[in-house]
Structure formats: structure tokens, C-alpha cells
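Removed: one protein chain of the complex. Kept in place: all other protein chains.
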Amino acid sequence: MRVGLLTGGGDCPGLNAAIRAVVKHGEGRYGHSIIGFRNGWKGVVDGDVLPMGRQHIRNVLPVGGTLLGTARFHPKAEDGSLDAVMATLEAERIEALICIGGDGTLHAASKVAEAGVKIVAIPKTIDNDVAGTDLSIGFHTAVNIATEAIDRVHTTAESHNRVMVVEVMGRHAGWIAVNSGIAGGAELVLAPEEPFDIDQVVKFLKHRHRAHANFSIVVVAEGAEPREGGSMDYTTQVGKYGEIIAGAIGDRLAHEIEQRTGFDTRVTILGHVQRGGSPTPTDRILGSRFGVAAMDAISEGQSGVMTALRGERVELVPLAEVAGKVKHVPLDLLRVAQTLA
Amino acid sequence: MRVGLLTGGGDCPGLNAAIRAVVKHGEGRYGHSIIGFRNGWKGVVDGDVLPMGRQHIRNVLPVGGTLLGTARFHPKAEDGSLDAVMATLEAERIEALICIGGDGTLHAASKVAEAGVKIVAIPKTIDNDVAGTDLSIGFHTAVNIATEAIDRVHTTAESHNRVMVVEVMGRHAGWIAVNSGIAGGAELVLAPEEPFDIDQVVKFLKHRHRAHANFSIVVVAEGAEPREGGSMDYTTQVGKYGEIIAGAIGDRLAHEIEQRTGFDTRVTILGHVQRGGSPTPTDRILGSRFGVAAMDAISEGQSGVMTALRGERVELVPLAEVAGKVKHVPLDLLRVAQTLA
Amino acid sequence: MRVGLLTGGGDCPGLNAAIRAVVKHGEGRYGHSIIGFRNGWKGVVDGDVLPMGRQHIRNVLPVGGTLLGTARFHPKAEDGSLDAVMATLEAERIEALICIGGDGTLHAASKVAEAGVKIVAIPKTIDNDVAGTDLSIGFHTAVNIATEAIDRVHTTAESHNRVMVVEVMGRHAGWIAVNSGIAGGAELVLAPEEPFDIDQVVKFLKHRHRAHANFSIVVVAEGAEPREGGSMDYTTQVGKYGEIIAGAIGDRLAHEIEQRTGFDTRVTILGHVQRGGSPTPTDRILGSRFGVAAMDAISEGQSGVMTALRGERVELVPLAEVAGKVKHVPLDLLRVAQTLA
Partner (left out) sequence: MRVGLLTGGGDCPGLNAAIRAVVKHGEGRYGHSIIGFRNGWKGVVDGDVLPMGRQHIRNVLPVGGTLLGTARFHPKAEDGSLDAVMATLEAERIEALICIGGDGTLHAASKVAEAGVKIVAIPKTIDNDVAGTDLSIGFHTAVNIATEAIDRVHTTAESHNRVMVVEVMGRHAGWIAVNSGIAGGAELVLAPEEPFDIDQVVKFLKHRHRAHANFSIVVVAEGAEPREGGSMDYTTQVGKYGEIIAGAIGDRLAHEIEQRTGFDTRVTILGHVQRGGSPTPTDRILGSRFGVAAMDAISEGQSGVMTALRGERVELVPLAEVAGKVKHVPLDLLRVAQTLA
């Protein structure tokens, strides 16, 4: 059997563990041929293939990123790229496809599956907001990196009597913010799940510093937003090349806090370091288990499903049930973060 | 309400996170008084108390071990120590008790609960073999440490064309061995769940080295055992002070492999480093969530229950259901370890 | 003997190791009383003292920051604060003073020494630009953090075929940039020691990507500057509260590279995480050795000197020889960074 393999969307640690498991298990247990596509769906459109064998996956387990490369590109019916995908799969005689990716990749996968291609998906996103699975590849490493950064600014905050604002990733869900905030002992955690009231934030910090502390750490997800009506006089500026160059929520929050409390305030925006470097053991294990399970599913003839961690077990869930949904942080976990402030 | 708190059994990373959560949540949310006992059940017997407040738990989140101290001592009816426990609890007017510990501590807790004391338990054990919960405090950090050690010996094994045997903790269950073995990319993982056949081990390594490799890593749990009839000519020696000083399973295995294969073989027995140092974010979060949940349970009048992680949620399970049981590694996870060898 | 102790300027990892050594050695070997001042010179002006004993320094060795607190304040003759310093030292009967700090603190120390106070200084600065010593406290940890960040963005750069710009600290000297750049295998390192030619930077990257690579990492010190005449159309913007909120050199460089090469480019500005967290063993050892040496020097009646690492040995150098000087990265080390690109 010829099995295609791709990684799509933003890269993250643990992808290579999944690739390795797919290749080792596919070759060793089933005798399949594994055909990798370079740079995600783009490589399928372009027919950019890399036949994968044992020699390609030596020593990749502890290495971050993806040896196949990736791109933020998804095929569409409208522009003919979906047809190009089908043409390549036929030309390469691909009988089934394993797609490792986040929401966009999963969405594309379900469309390609509808077009008749056998597909099994593996979820990855450092935001951890893919529905249907306890964990997605990359999230655990991101929490570790964010926690380490919070540990670091903690000593500076305490030594200088400062408020430190740490902005972490998480556009639609606050998983990294809540988990790293609890692990790092942050005083406040602001997540997209609950619009924050800037007046309350200021009041809380003033009260805390008056009562018993001389420093505070505030962790904010990039997608957190002030409640409507809460006035923040400093707005987002978008740079020439489309990036937020000023006015990221972390900057705005730090500005507002310093203005209103008078406390010396600093901001750290973690950015890309959150998605790089050697995966934690948990992400390596997750990638390995997902890779084995996806290959088993493909070999049993399954299609249109995604591997998912449910408690201690890896299960399969229909892509249709999870595509397009955002998994939010449950309120009771948010409460733990607030309780321990 | 006066709530007692103790940590029993072997220490591990994440205990302080649980202690901190119990104190912060108990004081801040409920207005309880938290009375710590030093050195586990021994402190209860001796009436060795430490009233706990905010000032005791500053900056303990990233610190390993337990600030309350611990001891491998469990009260028994036979020697009067159970009576001493009851006397102390009465003298200190303890209305409920939160016990953080492993199998022995949980067993003692259920006996004390039977004697009429309100008790909520929090599971910790680096072996991860407490039944009823996906994770116990300390396990995740131990896997990280073991994986890091496997990563380290990997480069040496490869540079010197050696077989490296790494012995990790796990007397009754192979959780650390299997998880660190997968994460570290070990060629063989031997766990208590499946007695190993030394002849098969030797055959596998010979085959591998003949076929395509010039080094191998074997991870073995301290409680792994050779299958009956499998001859290993080198036996365990117990030292003057009751420790295995020679003939730990790692040593025996390395000896046997080198004798039979002729491959240069070395052994590393990780030992105590596996239970020390700063907890991973996962163990800090687990300890924090368990601490909050235990305090909520106590405050609602619950007793005879243990906090447990089930998928993404923290739940309560009856102590009676879990005490005395060993949670083994499921066979499908063992298979992943073997598949990726 | 009553010995005063303070930490001034920005905090960094390793300060607590020096404090611990001063207290342990001063008390244990010489029987001195150690009087700490809170928040650097500010505490001396305000008479904010903390008598230090063994109980204050337990477990501080692996902890970042400074338990004495610090502030970016230096006493001046003009505003009466130098007189306030002298008054406090007299009131507290301080016979000698150990000052741990960077350039500003050392400068203040030399002025206080001129006023007749016995002073021994210990150099700290993550920038490593204090003259007269191979290493200052904090630098080594900063290089480790920066290197880890470069390792992390490396996998992302490679997976996405990107140019990644990493801005590290170093206003007047490029020690962190050059060392982390070599350790992280950066393709380009830009330091204050050599104004860079943006045209050359662009040409180099274009050539590299045409020849054999599809990604590049550029490390730039915050104090690096384009050569005069090199046109960069995007300039620095200073925020409402005096911070560079846009147009840090990293941002400007990334913008320019993307505009001129067309390569997808991202920037990471490390910021405050570089000065926080647990010190590396090297910084703990350096702090410990400097603390012991400073206490020996004070006890022998020395004054106006600074502890310095010279090869394998700790020596004393006159403050007058080092104050106000910037130690630059030698050109041969810059060449190693460029050679290995």
C-alpha cells in the first residue's frame, strides 16, 4: 500500500515523532511504502514528493519542527488547487493519506476525504483548541516554554518590585495562558474565554500591592480582549507587513496598568520561541502514539477520522465531528487559575 | 474549620504545589485554618504540627520535595500508633484531614477514615501505579528526567557502538520505563507487566546489530523480571544495609547481554535523581488542581475519597475502590514501545 | 566588624550566590556582622537595612534575582543623596561595604570610596562589558537563555523556509549576541562593535538562499547599528512610557530584510527573560567565588578594588582602572562567529 504523508499549518515540536512512527510502523509492521509531501498541501499541489524510509527518520525524535517542511496553504475547489491535489494523488498512486495539522489542515482533509480519498488525520496545534481530543501535538511543549519564561520574569519582578505582563499564544482559546499561568504561579490570567474588565484588573493589582505584595505577574493570551466599554486608550498598530508591531494586547495591558496604578510595569511577548525546539517527552509520546494509531487505522481501511487522546487511551473520532470547532478552556480550570492568584 | 494536612511516603516533585493550593484555597476561599503535620503520619503520631499560612508557601511552586517533610511510616492498630493518631487529631481539634501520598499513605488514610475521621486523599507516586487516576503527582517529572538521561546515553551509545542499559524506577508497574522508552527512542523496553525472555532479548540485539545498527538502548524497570526458566547466571546481592548493591536488574541484564552478544555494554541506574528537583509544569498544575479539588471536597463534607484526573477533568473516587490496587501499563501502550523499536 | 552589603542596577541570576557567599564566609570564617541594604543604593540613602544571617540564605543558590532587592538608582553629590549614604553608613556603624553591581553601581562605589569608605565591588552585568574581568555575574545565564531561544527558532525557520531575526541584549557590547550566535549556529551576528552594512546583509542572505539553504537565522544585539549611509526606511518609535515600542533594531532589520529579499521573515525580541530564572552552574560558581574573595579582601583591609576572573583565578583589580570603561568583544571572536556562518 502506498500511503501519503504531510504536515500542514504552523510547525511545532512533536511532528517528527509522528512522522517517525508513521514510517517505522507502516514499513515495519505493514510493509507499506510511505510517500512524504514537502511543505504541506503545497507539496501535494506541486507534486513535490520525498519517499520516506528508515534512513530519513534517524535521530529525529528529539528534534523540533518537521522534516517534511510545512506551509500555511490549504487547497480550495475555487482556484483549482483541489483538482491539482487529486491529480498528484493519482499520479503517485497514493491509496491513503495521513495528514498532520491543525484546524485548517483538518478542514482541507475533510474536503479531500469527501472527494473520495482515504484520509486519517493527526491533530497538532500549540493552542490545543482542536475539538475531540484532550491534547494536540505541540501544546505541551509550548506550556513548558511559557512556564519557564514566567519562572524567569518572576525573579526579576520580585527583585525590582514590578508588574510583569507576559503575552503567550492562544488566539481563540486560553489553554497556554491558563496552564502556564497556574504552573508559573501568575497572579492574573487573562484568556479569550472571558473578556476582562480592565478596571477590575487595576483594582486587583492595587489591592494586592497595598495588602501584602510588591510585585505581580499577569499572563495574557494573545486573543484575550477587554470587555466592551472598558476603556483602554492605547490601540493596536499594524505594521507595513501585516504584523502587529505595536499594540499587541500585552503592550496595551502593560501601558494601561502602569498608567493607572503607577507601578513600574514591563511586558514580554514570547512569540515564536513557543513553537520551536526539542519536544517534551509528552509531545514525543503523543506524536508516537498518534502516528501508530493513524497507521493502524489506515491499514484497517478507516477514513475520515482523526486520532484523539481520551484520558489514557488513543481513540478515533470522525473528522466531521471536530472540524471547524474550537475547544475552549473549561470554566473550572479557569477558576483554579484565579483561585491560586 | 481546622483542616489537617500531611505528605507521606517517598517525596517527589509537585507536593509543594498541592500544599500551596490547599493552603491558599482553604484560607482564601473558605477561611479555614490549615494545620500541617511534619514528616507524614509520624508527625501526627508525635503531635508535631506546623500551622500553615500564606507566608509558608511563598515561592514553593517550582521547588521539589515537600516543605512539610515526609517519612515512610504508616500507623497501625497493633502497635498503638493508630490510637496516637486519633489522640493528636482530637487534641488539635482537626475536623478533617487531607493526606497526600502513595499506596501506603492511602491505605492508612482509609483505615483512619474508618475510625471516623473525615479524610480526602491526593495521589502521588512517581511509579504512577495508583488506581483510579490517569496521573499521580511526581510521575510526569520522573518521566522527563528518565527521558533526558536516555537522550544523554544515546549519543554515547552511538559514538562508541555500545549497548546501553538504563534502569529506571517502577517496582510493580512499568509506566516510567514505557513512557521514557518511547520518548527516548529506546530499542527495547522491559517492564514488570511482561516477564522478559533473555534469549529473545539477546537474539533481537544480535539481529539489529547485524542488520543495520551499531548501538542499542535498553530501558528496564527496576521491577522487571526474567521469565521463569530464562537463565541469567548473575544474581542479586543485597548489601549490609539492606540495599541492592549489586545485581540490580540493570546490572544483571547488562552482564548477560555483554556475555552473550560480545557487544560492549554499559549500565546506568538512575536512582534517586528521578524523584527530585523542580516539578514539570504538568506536575505543578496537577498538584494545584488536586489541592483545590481536595479542599472543595473537604469543605462540602466529603470523606473517604481521592482526587483523580480523568481525561481533562478532576473527579473524586472512593478510596475503597482504589486502595491496594496496582494500575498497570495497558498492553497497547507496551505495544507502541515495542513497535517503534 | 560590621560589613554592609548591597546589590544595585538591573537584577540577574547569580546575585544570590554572591550574597550567600558573603554572608556564610563573613560569619563563619571571620565572625563579622553582615548588614544588608534593601534595593541597592536607595536602601542606603533611606536607611532600609536587613541584618543578614544564615537563615536568610537557605536555598537561595539556585534562585535568580536578588533577595536584597535592587534599584536603578545611584547617589550623587549634587542632590544630597551621597551625604545621606554617608549618614546611614555612620548611623549603622558600617566599617566596610561590599557592592555588587554593574557600571553604574561601580561608579557610585568609587565615589563613595573616595569619600573615605572601605569598599570592595563585585561585577555583575548580563552584557559582560565590565572591564578588567573575563566574566561578570549574570552573563553566562543570559547566553544560555539566548542560545536556547535560537535553538528553538531554528526548527521553525527550517520548517517554514524563513529568515528569523533574534534580538538579544547588549547595548554597548555584543557579548551575548556573539556567544549565543556561535552556540546557536546563527548565519549572521550583528554587534555594536561593528556597524553593519544593510546592503551586505541582504546580499549575503540572497546568496545563501540561492546557493544551498532555504532558511537563515540572524542574531542582533539591541545596540547594533547600521553603518552610516545604509538606508533603512523604518525607524524607531518610542512609546508613551519611554519604551521602544516599535522600531527596535530587530524589528527594523526584519522589515528591511523581508522588503528587499522577499523571504518570509519573523522577529523575536527576547527581552526580560534573558535576565531571570535559575542561574547556570557557572554563574553560581562565579558568584560564590567572588563573594568569598570580596569578603577576604574586606577582611584584609583592602578598599577600592573589584573582584575579577582572570583565566582560572579570581584576582583583585583597582576600581579606578575599570570604572567607566566598556569591555568590547575582541575582533577574533567576532571573526569566529562570521567564519562559521
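Remarks
Letters are used for the chains, namely A, B and C, taken in the order the chains are written, and counting of residues starts over at 1 for each.
Everything that follows uses one rule, which is that a residue touches a chain if its C-beta (ideal position, glycine included) is under 8 Å from a C-beta of that chain, and two chains touch if they have at least 3 such contacts.
Computed from a predicted structure; not experimentally measured.
Within the complete assembly, C:143 is the residue of C:12, C:44 or C:143 that touches the hidden chain. Check C:76, C:207 or C:310 against the missing chain and you find that the one touching it is C:310. Listed here are the chain C residues that touch the chain not shown: 20-21, 24-25, 28-29, 54, 61-62, 134, 140, 143-144, 147, 151, 179-180, 182-185, 212, 280-282, 284-285, 288-289, 292, 310-314, 330, 332-333, 336, 339-340.
Listed for chain B, the residues touching the missing chain in the whole complex are 10-11, 13, 15, 39, 63-66, 69-71, 145, 148-149, 151-156, 158-161, 164, 234, 237, 239-241, 245-246, 251, 255, 258-259, 266-269, 271-273, 275-278.
The rule is simple: only the chains that are shown with their structure count from here on.
Annotation, chain A versus chain B: rotation angle of 180 degrees from the Cα superposition, expressed as a multiple of 5.
A separation of 41 Å divides the Cα centre of chain B from that of chain C.
Shown for chain B are the residues in touch with two or more other chains, of which there are none.
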